[in-house]
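Okay, structure first, notes after.
Removed from the display is one protein chain of the complex; every other protein chain stays in position.
Moving on to chain A:
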Amino acid sequence: MKVFALSKRILQQLIRDKRTLALLIFAPILVLTMLYLVFDGEEYVPEIGLVNIPEPVTEKMEMSDAGVTEYQNEVEAYHGVASGRLDGYIKIEGGEPLVFLEGSDPGVNSEVIKWVQSALAGLEENGKVADLELDYLYGSEDIGTFDYYGPVLLGFFIFFFVFLTAGVSFIRERTTGTLERLLSTPIRKWEIVMGYLIGFALFTVLQSAIIAWYAIYILDMLMVGVFIDVLWIILALALTALTLGILVSSFANNEFQMIQFIPIVVVPQIFFSGLFNLDTISDLLSWIGPLTPLYYAAESLRDVMIRGYGWSDIYMNLLILLLFSLIFIVLNILVLRKYRKI
């Protein structure tokens, strides 16, 4: 009957640990709810510009299911695409329709093409449309799903592993008593936090360089921008992961409780990082995105890797990531007061 005694003891422990119990029940509910809200969002409505399309033609076009803006010249429409207001525009050149696409999101590309095809279908006698001529601002028709999701996943995995390792190693510091020993020396609390930060940052530089290099040069992920810019973004993201990991670990009593924070802190960030189209996320949740570090890192990684943006376009997001880290650092120092007042 040793087996039953053991099972009983485990159940007793579980019942005592209210948090684990709550997590086992509420975390799946939370994640499922989010998945529901993310996937059951609205249909994507493309924003399309019409350049110099004659009035009689536009009248005949099927205009539903898209935001349509008319432009007198192509330059304005081009700016519309470049600034992200439009997903693409159509012009008629030599009697043939030409579609110009923003191009970085393959999902949006196909939505636009689908819409253009059905809109133009009304014009043709036999209902068949000739092959569209396509042109792209970023990327090309070769841009694949991996190229589009790659930068986000790259950021996510680095965030995830740095978060977990930093958190667990800080917990081990506490449970083995070495944190107490550290605190019995004249070290200051901010020195402990910074020590962790620098140690992990050094490791992260190496880690992210290897992973990014592998993704770009071995897996052939689309890479238009500068490699070092990618590293800057990842490093800034890793710092937020590290400081957040240590902060969160202060609220966990052991490694297992640290793992419990993954579905709460890490997984939801995937939903708002651009892995799923942010425009279709339910309004109930769309405000969460700007509160998550991965949101900024993913955007910048895409800007650099797909759109070839440079330093001047990404520094703002880097600053926001550093601000996140700074807030977490200050909170960490405050939380360390739990272990030593001075």
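The working rule: a contact is a pair of C-beta atoms (placed from the backbone, for glycine too) under 8 Å apart; a residue touches a chain by one contact, two chains touch by 3 or more; residues count from 1.
Criterion: contacts and distances are computed from a predicted model.
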### Query
Which name from "hydrogenase (acceptor)", "Cytochrome bc1 complex cytochrome b subunit", "Pyruvate-flavodoxin oxidoreductase" or "ABC-2 type transport system ATP-binding protein" does UniProt give the chain that's left off?
"ABC-2 type transport system ATP-binding protein"
### Task
Please pick, from A:S64, A:T176 or A:N254, the residue that touches the omitted chain in the full complex.
A:T176
### Missing-partner contacts on chain A, residue numbers
176-178, 180-188, 339-342
